[in-house]
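Left out: one protein chain. Kept in place: all the others.
Letters are used for the chains, namely A and B, taken in the order the chains are written, and counting of residues starts over at 1 for each.
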Amino acid sequence: MKINLSRFFAVFASAVLLLSSLFYQQVSAQSSANAPRAFAITNARIVTTSGADIERGTIIVRDGLIVAVGAGNLQVPVDVRVIDANGLTVYPGIIDASASTGIPAPRPTQQAGGGGQNIAQFLQQQQQAQQQAQAQSNSTYPAGLLPEIAAADLIRTSDSSIETARNSGFTTVLVVPRERIFQGQSALINLSGETAGEAIVRAPVALHLTFVPLQVGQFPTSLMGSFAAVRQMFLDAQQLQEAQRNYEKNPRGTRRPDSNKSLEALFPYLSRQTPGQAPIVFQANTEREIGRVLNFAREFNLKAIIAGGAESGRFAEQLKAQDIPVLLSLNFPRRTSSTSPEADPESMSVLRARAEAPKTAARLAAAGVRFAFQSGGMANYTDFWANAGRAVQAGLARPAAIRAMTLGSAEIFGVADRMGSIEPGKIANLTVVRGDIFDRARTVTHVFVDGRMYEIPAAAPTTTGGGGANAAAAQAIAGKWNLTIQLGGQTVQATVTLTTQRNQLAGQFESTLGAAPISQGEISAEGFRFVVKLNVGEQVDAVFAGRITGENQMTGTVTAPQGTTSFTGTKTP
Amino acid sequence: MKKILSLFLIVLFVSAPLSAQQRNTAANANEILIRNATVLTAARGRLEGTDILIRAGKIAQIGKNLRAGANAQTIDATGKFVTPGIVDAHSHAAVDGSVNETSYSVTSMTRVHDVINPNDINLYRALAGGVTVLNVLHGSANSIGGQNATIKIKWKRPAQDFLIPDAPPGIKFALGENPKRSHSNLQPGQTRRYPATRMGVEETIRDAFIRARDYKAEWDEFREKSKRDKNLTAPRRDIELEPLVEILEGRRLVHSHGYRSDEFLMLLNLADEFGFKVKTLQHGLEAYKIAPEIARHGAAASIFVDNWGYKIEAFDAIPYNAAILYRNGVSVSINSDSNERHRRLNLEAAKTMKYGDVPEEEALKMITLNPATQLGIGNRTGSIEVGKDADIVIWTAHPFSPYARVERTMIEGETFFDREQDVQNRAALAAERQTLERDEANRPSTSPRATQPAVPRERVKADLDDADDIDGGNHK
Partner (left out) sequence: MSSKFKVQGSKLIFALLLLTAHCSLLTVSAQLSPPSQQNQNGQAGTFLIRNARIVTVSGAPVETGSLLIQNGRIAAVGANVNAPAGAETIDGSGLMVFPGMIDAATNMGLMEIPLGAPGTDDDAEVGDMNPNARAIVGVNPHLTHIPVTRVNGTTTVLTMPQGGIVSGQAAIINLVGSTQGEMAVNPAFALVIDFPRVAGGFGGGFGGGFGGQTPNFEEAIRTRDQRLTDLRRMLKDAEAYGKAHDAYAQNKTLPRPKTDLRLAALVPFVRGEKPVIMIANREIDIRNAVRFADDNKLKMILMGGNDAWRAADLLKQRNVPVIITGIWSLPAREDDAYDVLFENASKLQRAGVRFAVASGDEGANARDLPYQAGMTAAFGLTPDEALKSVTLYPAQILGIADRMGSLEVGKVANVVVADGDILDPRTHIRHLFINGRKMPLNTKHTELFDQFKDRKLPASQ
């Protein structure tokens, strides 16, 4: 098969570009640095998570900590700034139990779009990247097998992803580096502070492990190779630890064991003779992935946490019995593709997995498994709330859902003594919400992080990646277009006149197949879409989906119940 | 307190496998009586009008007019044929991720049983062809490949249940053009991997065994010394060499892929040099040319019955291979190496009666008892004999007839494929699909941001042998 990856890379690179463009957005809602950091939030509904909800109460925050919480007429100090939270609900700061927030996404190494990149260049870049990673860590292991990589070293407080997450209602994130296999060691950070040191609550929290292979001609290139590589490293770490201990006991007369940064990074996670064994977070979603990592954890007597956990409900009893927590992804699978009679129906396994995903949380809760919600790489944080809501609909109690993004997470990360609930003495991380937190219509009005107040602008972006439709796209599409539609080897000519209003598209379609106004027209960054009702013996909805490909050029597909065909269009000047 | 804790831990770790076992016993506690079948035992000939009594997953009795307990399930097999479950000694089904770890030419550290995918639909289709056991092998891109997994197709169960606990471990070797990477397309910027000739393949294997021998010596020395010195640090454990030490000690079965007679002779000589036995020659297209040498070494052959000519190295393959090997006293199994072919291994075995007049029972053994023995599980499966696992297939006609269809496939007395149920389930599945498609998460997106549907596939890969890129390199 002929391989042409240029298109793939073009798409990939443009996605990365979009991400990095967020970098430069500087929308700050934070007060100036010397503003007093003492607040009273009054008349609020308070969900403490540690105790009963307070229907109407006050929270006093001072110098980064919660100093008082109470119902009704709590004494408000005279020197604090009062925020009337009438009609608002205050939750403990929401924790995202896994994301790469604050770690800049890799940037494309060359300008994409030319389509000139080939496999060789790609491999070369990969090798360079690996060599760089190696040089940085001074390890003999390739990138991917460097457990010493630490989120704490990689976090950049200027990264726009921090603000996006905070605007979406998060105060705290368990930040995981972006590597594969050994992803590295995570750090729990508050989404505030000038320096990483200021932001970090606890680091390292855990070592994160996926078994996704390297795939660039370097061991391991296969899933089974990944298991072998990781297994060998654990064995080597065990051996090195023992050798170093024996050497320390009696250094004279024996050659000292080599120092090895990568293996030594594993020491805290080994079971043997390690007091306070640190946890390893295994990325595993399907039943078989979870089964595998549980076996692996047992093989080395590791303290395991499951991340992802889509099918972890099937292991609920075992997870409960072995006290293995789950960082459950709320990035529930969902069909994102359009439909066409030319496409195959999706497989039952895919359909079932999507329908089952929201039920997992309730299963874990019913069995008493500790779990926390994570964003799981979702494209838009609004899914976090909406999907938590779906989990509630699927049987998860509301308090349990709240707990899974607050106190429950804090417990798993060993910080429940300082955050996760609204109690005096705890870190003043608060998320203030108007409306039902699980409802799409809810808005986050304020976020307090380490006692700093952030007022959330109404239209703050919540997308973690791509952007929306822009004015240029709307302008490019408006006008009269001559379309050539393919129909079984014949062509049909048509014209369509399009007008735009924001992201809406309206207009008239005319051809030998008939004339009709267009309906359901929409524009986005990815393209446009509209429907034409045609009478071809029977009434059919022809769905036009396409994109602008150049100056006055468009291309796309028309889908009707009979099949899908392509069309091209030229704009008449 | 400590005691309680350790007790608790024991309960924890034992509880999971236990529950699976309990399920097993529960399902199998009731007896099953298969009545009045024509039984092809693959060991003691053909028995007409015979009953088989299954108890606790084992074959308890074989005979006429057997009696079962009151609660026994009875299966009337009048007019039907019963055979042992088919054992496929060369498969790549159920492997998650790549079947080859292509980076090195020696990848003995990889294990197929780390990556079993129990949901592979090909497993069900194999069951529907009467297959109960698969030898799931690493690909053939490596002189010494990964460790195999011998599994029973316990469909719908977790992967852990598929592994046959007492099956001896094995490993894949490969000779000739695949480990040479003759058919792999080198990407620009990639360097060619050593070895590139059959000479280099021999040296690669020899080098690995010399390293394994040294490794073993290092550990033997350590064990000896540590009797006196308790403070000695143990040598590094090397999971690449450990399986090779097991081979040297006769504790791991070597399943070697190969085509030409010369490359097999090379391996047999090398094995003699290092004092181990090669268990099976896989594919063995030219094995017939050296049948006496294979018999002398004691190796078995696991072959295609008549697949040939798809590449130069397969041009001298003949369908009489099985007959010649059999007549030389070599244990022969017919394997599929293919998600397509494993659905009709019965017909593949039947061909040995045509090509070289292999007797009927011997032909049946080539897909049952012989492969079971080659995988070291002939004591528990592969024939219909009292005391063996009730791994049983019920056919509508003689399994060597093209008109035969599998009615039921049982493993340890439990039915994992039932034709009648399969047909009945189709309507329910269609209804379930309708419900699922209505689920919000499954509705097609109508937004202009919608991604495109996947390009449908017209054909799926069937052959996993090295005629394509799964067990070998990349081809056109």
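Descriptive notes on the structure:
Please note the rule applied: contacts are C-beta pairs under 8 Å (C-beta built on N, C-alpha and C of every residue); 3 or more make two chains touch, one makes a residue touch a chain.
Bear in mind that the values here come from a model prediction, so they are computed numbers and not experimental data.
Taking the full assembly into account, the omitted chain touches A, B. Checked against the hidden chain, the listed residues B:A196, B:I210 or B:I312 yield one contact partner: B:I312. Interface note: of B:D161, B:E218 or B:E340, the residue touching the hidden chain in the full complex is B:E340. Set against the missing chain, the residues A:S222, A:S409, A:N429 or A:S524 yield one that touches it, A:S222. Although one chain is hidden here, its contacts on chain A can still be listed: residues 1, 3, 5, 7-8, 119, 215-217, 221-222, 340-345, 347-349, 486, 488-491, 545, 555-557, 563-566. Seen from chain B, the chain kept out of the figure touches residues 97-98, 100, 102, 121-122, 124-125, 128, 177, 182-183, 185, 187, 288-289, 291-293, 296, 306-313, 315-316, 318-320, 323-324, 327, 339-340, 343-344, 347, 350-351, 353-356, 396-397, 400-405, 422, 426, 429, 433, 452-462, 467-469, 474-475.
Just so we're on the same page, only the chains that are shown with their structure count from here on.
The geometric centre of chain A is 40 Å away from that of chain B, both derived from CA atoms. By the touch criterion given at the top, residues 1, 118-120, 123-124, 213, 217-225, 227-229, 231-232, 235-236, 239, 242-243, 246-247, 249-250, 257, 287-288, 291-292, 295, 298, 318, 321-322, 332-340, 342-346, 348-349, 351-352, 354-355, 357-358, 520, 522-529, 543, 545 of chain A touch chain B in their complex.
Every residue of chain B that touches chain A in the complex is listed here, in rising order: 11-13, 15-16, 95-104, 107, 109-112, 114-119, 138, 146, 158-160, 187-190, 231-240, 429, 432-433, 436-437, 439, 441-457, 476.
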